[in-house]
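Only one protein chain is missing; all other protein chains are in place.
Think of it as A, B and C in the order they're written, each chain with its own count starting at 1.
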Amino acid sequence: MNQFDDCHCSREDTELSLQPERSPAEPRTAEEKQRIVNRLKRVEGQVRGLQKMVEDDRYCVDILIQLSAVQAALKKIGFSVLERHTKTCVSRAIEDGHGNDQVDELLKVLKLF
Amino acid sequence: MNQFDDCHCSREDTELSLQPERSPAEPRTAEEKQRIVNRLKRVEGQVRGLQKMVEDDRYCVDILIQLSAVQAALKKIGFSVLERHTKTCVSRAIEDGHGNDQVDELLKVLKLF
Amino acid sequence: MNQFDDCHCSREDTELSLQPERSPAEPRTAEEKQRIVNRLKRVEGQVRGLQKMVEDDRYCVDILIQLSAVQAALKKIGFSVLERHTKTCVSRAIEDGHGNDQVDELLKVLKLF
Partner (left out) sequence: MNQFDDCHCSREDTELSLQPERSPAEPRTAEEKQRIVNRLKRVEGQVRGLQKMVEDDRYCVDILIQLSAVQAALKKIGFSVLERHTKTCVSRAIEDGHGNDQVDELLKVLKLF
């Protein structure tokens, strides 16, 4: 038997909990932070726009189109965070010889989406 | 050949555009509107929370967990809007004998998610 | 309170079970059946192709690319079945005045995907 026999990913339970005491392996630069915060502020504005559409009793399909646009924007932000995480936290752990735990965590995160 | 031979859904182009002049077949009650707006306000708050997490340089996986929670909340709101749309706009059109256009539109909306 | 207050779709449990005794509101023509069966036969062939790739120890990403192609083909078949179901079974039930149960069932099906 090797390490893939007890295939972590086949278990459906994702049991991921927040780890507030933990930080990225490589701190984000002010510039990186601002880029993601700006994208999240645009999403915030889109969500307020959705509220206005509901108050104006807009056609349901229009609301669903805008809602899917918010989902798409969040998905892209998620991929940016995921890419950086894999290229820093996960890679650093692999370089330090304890990558499998990080990869298990990465796969659990993927199952959330 | 019958109406399913030119199967609309096999075409990948969703070409859905906003129809601001259009309203729901049955106007939403004030109560209905408030319920959806409240849920969207909670999402707005969660998105601001994500901005704070980025500013605090929180661990990437924590940000992704919260981001997936926002996605899940938006998905539920989408299902509420979809259910109401199907039980009012689509059903009314079917009762009036021109349901297929509405069903085609419904399937295009589903492809957005 | 109206019928959307107890919003069926917000419950996460899909509790959909098979109903072997039930048939489509409108029987499928031999031609319709053949079209879907042919598409499923192509999927069957693709799945055998995946088995061969694994036996040949092909690069993981190639296997994942082919696996996503099978997923895409199944999704399209699903949309065809969904479109027909909505234009026949669901529409017939709406015309007969008991559409809401069918719409609830339709939304549960959507949650499976």
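Things worth noting here:
By our rule, a contact is a pair of C-beta atoms (placed from the backbone, for glycine too) under 8 Å apart; a residue touches a chain by one contact, two chains touch by 3 or more.
Computed from a predicted structure; not experimentally measured.
Here is the thing to keep in mind: the chain we left out touches A, C in the whole complex. Interface with the hidden chain, as seen from chain C, comprises residues 16-20, 22-24, 27-28, 33, 36-37, 40-41, 43-44, 47-48, 50-51, 54-55, 57-68, 70-71, 74-75, 77-78, 81-82, 84-85, 88-89, 105, 109, 112-113.
Contact between chain A and the absent chain runs through residues 2-5, 7-10, 29, 31-32, 76, 79-80, 82-84, 86-87, 90-91, 94-95, 99-100, 103-104, 106-107, 110-111.
By our rule, only the chains that are shown with their structure count from here on.
Chain-to-chain contact here is organised linearly: an open path runs through the chains from one end to the other. The rotation relating chain A to chain C, fitted on Cα atoms, comes to 180°, given as a multiple of 5.
Measuring from the averaged C-alpha position of chain A to that of chain B gives a distance of 21 Å. If each chain is reduced to the centroid of its CA atoms, chain A and chain C end up 28 Å from each other.
Counting partners per residue, chain B has 82, 84 as the residues that reach two or more other chains.
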